[in-house]
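What follows is an incomplete set of chains from the complex, kept in their original frame.
Labels run A and B following the written order; every chain starts at residue 1.
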Amino acid sequence: MDTHNKPVYEDRYLGGTPHHIQLARQLYQQVANLPLICPHGHVAPEVFADPDYTFGTPVDLFIIPDHYVFRMLYSQGIPLDALGIPRRDGVPVEGDHRKIWQLFADHFYLFHGTPSGVWIRDELRAVFGVEEKLTGESAPRIYDRVAERLTDPAYRPRALFERFNIEVLATTDAATSPLTQHQAIRDSGWAGRVLPTFRPDALFTLDAPGWPDELQALADASGTHIASYPAFIDAIQNRRAFFKSMGATATDHGVPSAATEPLADLEAEALFQRALSGGLRADDTPRFISHMLVMMAQMSVDDGLVMQIHPGSFRNHNPYLLEHFGRDMGMDIPVQMEYTRSLKPLLDRLGNDPRLTLILFTLDETTYGRELAPLAGVYPALRLGPPWWFFDSLNGIQRYFDSVIETAGIYNTVGFNDDTRAFMSIPARHDLWRRASASWLAGLVLKQVVDLDDAEAMIAELAYGLAKRTYQLDDGDKQP
Amino acid sequence: MDTHNKPVYEDRYLGGTPHHIQLARQLYQQVANLPLICPHGHVAPEVFADPDYTFGTPVDLFIIPDHYVFRMLYSQGIPLDALGIPRRDGVPVEGDHRKIWQLFADHFYLFHGTPSGVWIRDELRAVFGVEEKLTGESAPRIYDRVAERLTDPAYRPRALFERFNIEVLATTDAATSPLTQHQAIRDSGWAGRVLPTFRPDALFTLDAPGWPDELQALADASGTHIASYPAFIDAIQNRRAFFKSMGATATDHGVPSAATEPLADLEAEALFQRALSGGLRADDTPRFISHMLVMMAQMSVDDGLVMQIHPGSFRNHNPYLLEHFGRDMGMDIPVQMEYTRSLKPLLDRLGNDPRLTLILFTLDETTYGRELAPLAGVYPALRLGPPWWFFDSLNGIQRYFDSVIETAGIYNTVGFNDDTRAFMSIPARHDLWRRASASWLAGLVLKQVVDLDDAEAMIAELAYGLAKRTYQLDDGDKQP
């Protein structure tokens, strides 16, 4: 069986039997070329603000910014220094990018069977035209090819945005950000639609060393003095309005748990004053975060911003890497999650309100069928986000569909988010989702759960419609 | 590929490849026409007590009583009023059933990929002869067809009971019920076998507002005065004997957790007195329920009633719907469960006693392989119930088999329960279980885990034998 030739490669991820593949291909082809809706991600807006932005070397593109990649190499004993990851203490790290690329390619077998392995393969192929396999032997040739392309104006971000057929891309931005880059994008007259997303986590994490600075930044950004809880709330509303004026349609909240217990106003004020005076109690921060999620939901009812909650990641699990290399080093590890009881206070208040759209994510797959699908399958305000992070993968997507849809249906889900800082990988990620969706739907057709007409309607929704509608991205014209 | 013609439809749920389907079909055909054993469900006995009972309109049949259906519509913003669900405050709701049916049909795409979607399709087809697809366009025609049939005497419950080939059907009845309807069924001379099941939950929920009334009902039903814990126990034993005399073979217990910690007699008495005097402590109710499960198991050893525990549903999660529409509005959400430690006190006493049959259910699929299969795979008193509620579905059944059987074998499971209040959906549910069983077994044969002879024996057990034997339904003649 020759599994290497191009026609076979083109059926990747579509399923395991000829019958299944044939039907999945038919469904996939229907959506393969639809524009990409990217409603949640972490690409830096700078990338688009500067029309001449370039991605640097292949190592700058594929390795240094991608914690999915270097954490795997690190797990097998390769020091981060050797991969060119900058140290916080300024001690020089490996600077020879050809050498780093060779080290990476020599160990690329570690990625066999992983999403990074296939994204990188697909990206090299589709974006850079590299058809040979990445190995230690081919490494120098592939480096040269990619490096050469990266100097080509056709590989500037704006050109790629258009080539990738991205209809809209949302970044994630600190609540205190002046959105200067977004303003620059607008001012530039470039037609690419890049929107901010309001992320206020740092303002709610009262016990973080940087919180006073965050609060000052909020005060500066909103032009107010913040000496009380009501002033804090006002400033946040002010920022939400500003983000909305800049095109934002959503907020995002990365929180330790899904707890949503509101505080009485007096309690919130007392707690806020303890934060201001440096006298926080042990549970003040989680209680405040929990409370603020309810406030955010209430504000979303008022201003219409879609709300996203990404809970349950134990951030910076490794103090050694945090100290020497900083945050986002692949050291965020999921913990067990609970939603049924945790979300109840918020849902008691707002769960029946169709003006609210609250999108839930999880890193604990056990909650898919047990809690999230039953909740999203009945509360008008709830929707379920796509498989997140480690589970944005071929098996992860299959498990998600298998666990969620029977209870929630597809219309209580929101399609796909690429959730990436790796701009160049966006087409590969959406393509994998579309193929995996086609494969899952082909299975439903072959099992006679749905017919082909149903499946055709469903794949269009999963690939495009649900994300666009749920995130209110369908009326580009309403943009100020 | 034409997936719409009848021959293909007839292979529904059997698997995805021609080879697999062929073998699964062979296994399915062996059990397709076996009588239905329905040992656990929620059909109202009234339906059979009145020989002229009719189901009303298609909306009365398919929508208003089915929380699986209206909760999905509600999740997408359709108010329950618009679906004709009666309000507790008596404010009128939509009464035009053709309009409601149209609304339902317009949104039937929401059910694509869900069990309700396939049950309804299969039910319309098999029971009502509706072969066209339910859409907004076909809605009026299908309404007419179904409405017309529902006036036909052949669509009365007793006639359908016989047409469905139901061998025995157990209802679920409050422990205090006089079982008047069951008596009427017996007195009528109709040959259909409909049995009660003893469900005493309301008597154990000491902190429910209605508990004093329940207790009074128990006193009335058992003809005793209940001023002490021993009198309470006596009255319950009395009711169990009455249910048994009316044909019951089982009890059922819907409880918040699987805790089974017995109390000393003095402790139980003191707690019971606090309940009588209105001085309950915070944890008295859960402690009493936990204790009473052990008492129920002991009584089952004595009187031979099979015991069922359905734990882990957070009931009436949505206070707004509870207040305005009442219980069973699709707002019961699972929570994480624990069995290994929780059941130990009960098992320490009775787990090795083969006179006890204790059937466990779960809404937390993570407990299948981790706790329930290892427990059921060693304790003589334990059996594992079929996938429950959200997991009575094609994927749910597959996951159940895949997670449970390797450890527990099929003989520590109890076949299928339809667990439904929707009488008309019973054949569709059993049929899906039988097809899913055939598909799973075909997979075992193709992987050479079992041979075809084994698979043929196993499907007969899964479809019929296990339920009949475990629930002691094999000797209809012993009935009084």
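Basically, a contact is a pair of C-beta atoms (placed from the backbone, for glycine too) under 8 Å apart; a residue touches a chain by one contact, two chains touch by 3 or more.
Because the structure is a prediction, the values reported are computed rather than measured.
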Report summary line: Quick tally, homo complex: 2 in view, grand total of copies 3
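Keep in mind that, in the parts below, only the chains that are shown with their structure count from here on.
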Requested in this report: Could you put a whole-Å number on the gap between the CA centroids of subunit A and subunit B?
Outcome: 40
Query raised in the report: Along subunit B, where are the residues that touch subunit A in the complex?
Result: 1, 3-4, 8-9, 11-18, 71-72, 74-77, 109-115, 117-118, 133, 314, 317-321, 330-336, 363-366, 390-391, 393-396, 399
**Report entry** Interfacial residue positions of subunit A with respect to subunit B in the complex
**Finding:** 17, 19-20, 22-23, 338, 340-341, 344, 347-348, 351-352, 354, 366, 369-371, 373-380, 382, 402-403, 405-412, 443-452, 454, 457-458
